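All protein chains but one are shown at their positions in the complex.
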Amino acid sequence: MFHAKIKSETLKGIVDVVSTLVDEAKFNIDPEGLEIKAVDPAHVAMVDMRVEKTAFEEFSADDMELGIDLDKIKEVLKLSRGGDILEIDQNDEKNRLIIRVGNIVRKMNLVDTAGMSDPRVPNVALPAKISLGVDELQKGIKAAESVSDHIALSASPDDFEMYSEGDTDSVNLKLAKDQLISLDCQESVKSMFPLDYFSNMVRSIPGGTAADINLGTNYPVRLEFEIAEGNGMVNYLLAPRIENE
Amino acid sequence: MFHAKIKSETLKGIVDVVSTLVDEAKFNIDPEGLEIKAVDPAHVAMVDMRVEKTAFEEFSADDMELGIDLDKIKEVLKLSRGGDILEIDQNDEKNRLIIRVGNIVRKMNLVDTAGMSDPRVPNVALPAKISLGVDELQKGIKAAESVSDHIALSASPDDFEMYSEGDTDSVNLKLAKDQLISLDCQESVKSMFPLDYFSNMVRSIPGGTAADINLGTNYPVRLEFEIAEGNGMVNYLLAPRIENE
Partner (left out) sequence: MFHAKIKSETLKGIVDVVSTLVDEAKFNIDPEGLEIKAVDPAHVAMVDMRVEKTAFEEFSADDMELGIDLDKIKEVLKLSRGGDILEIDQNDEKNRLIIRVGNIVRKMNLVDTAGMSDPRVPNVALPAKISLGVDELQKGIKAAESVSDHIALSASPDDFEMYSEGDTDSVNLKLAKDQLISLDCQESVKSMFPLDYFSNMVRSIPGGTAADINLGTNYPVRLEFEIAEGNGMVNYLLAPRIENE
């Protein structure tokens, strides 16, 4: 049994995080909320998200798995405005999800979850942690996009830097410690990442939010932030591109 | 002889209705106004529109036919703003239409009307009549578009329903009698229509207007509404798609 009511904008935030990596996802539901773990088809990135029942207007559920086509949820979201409440029910017998918004009823088949992996999130210890506003991150990404399809993230005890280098040009955004929310870095670290993945991840951070970047040298980056007004937590992991000497 | 002045936005409304079905149309003009009847190339839909001379700022005309390329009128409309007045004259000798807007003069050849049919509008008796706001119609169409390329319209003595069904999903917008302007339906009726045609027709209804839907079972739908602030009347007819048993 699954019954929930949720604000259109909250559901949109949840879906945006996951659809950055996959088109279909397994929603692991329990009486206290839901959890989604997914790996992108190229196995470069991973998401681990938990949304508490407090993010919903109403929520009552047994332990269950729902395989959901995220594009279909997006279609329903387009029929609503930010403040609208969507009502979601799972119909056990027919293996269907029923979504109501206003006087519209949308019924959709669930996706078979048999083929969906349950990825184990590796417990990587990352020596540096940078907290900063999402606006700064987006500025650095935008600057990098015109120069290369990779972005290097580095931190020292004094600053955090986003750097891209192309054949003829380079671009660099440096934020001193006092321009960051916090910086916890004993010794310098640096890793390089595919820009499109990193950009998509950052795009799903809610506007005006702070994000935590956990960084090492030639290690994955972990990007953490809150969604659903603090009732959900996102954990992205993105593999580095090791530079050849 | 044909001379008229008309507000840009009024002419746009007239052209939008007809260009939904055809690129060129025969304007049947008489001293009291004009009439356009047209059938789309696939013979699925028909429009029958009458615009009174009161829709114009100035209007004086003999009985005549003008073959007009609607795309060219749209081009001229793009040179004007909503409140601008367009002045239209037909030059007998040269078989040309002359349109003035501000200090721009556009001259265009008329289209030969010899090949244009004068369709007879069938007098179909349709048992159910539903009056509703165009916003509700548009919401139902938008919901249907993500699921199928057909839409079923049905009415019962208690409600009006728009329904679409695809391979795995369905969507449904139901309006109870008290959510409609009026509902005149003795027994249940239902017909299915090509969604793109129906959507284009509804799109040419002026915003905030009411529309009348006349419906039967496996019969054409007749969509009626006013344009030009009540000085024009549109009558669309759209053939049903008969469902195979």
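By written order: A and B. Residues from 1 in each chain.
FYI, a residue touches a chain if its C-beta (ideal position, glycine included) is under 8 Å from a C-beta of that chain, and two chains touch if they have at least 3 such contacts.
All figures in this text were calculated on a predicted structure; none of them were measured in a lab.
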Absent-chain contact - pick from B:Asp62, B:Glu75, B:Asp118 or B:Asp158: B:Glu75
Hidden-chain contact residue, picked from the options A:Asn109, A:Ser131, A:Ser156 or A:Asn172: A:Asn172
For chain A, residues in touch with the removed chain: 139-140, 142-143, 146-147, 168-175, 179
Chain B residues touching the omitted chain (full complex): 72, 75-76, 78-79, 102-109
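To be clear about the criterion, only the chains that are shown with their structure count from here on.
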Turn needed to bring chain A onto chain B - CA fit, degrees, nearest 5: 120
Gap in Å, rounded to a whole number, between the CA centres of chain B and chain A: 46
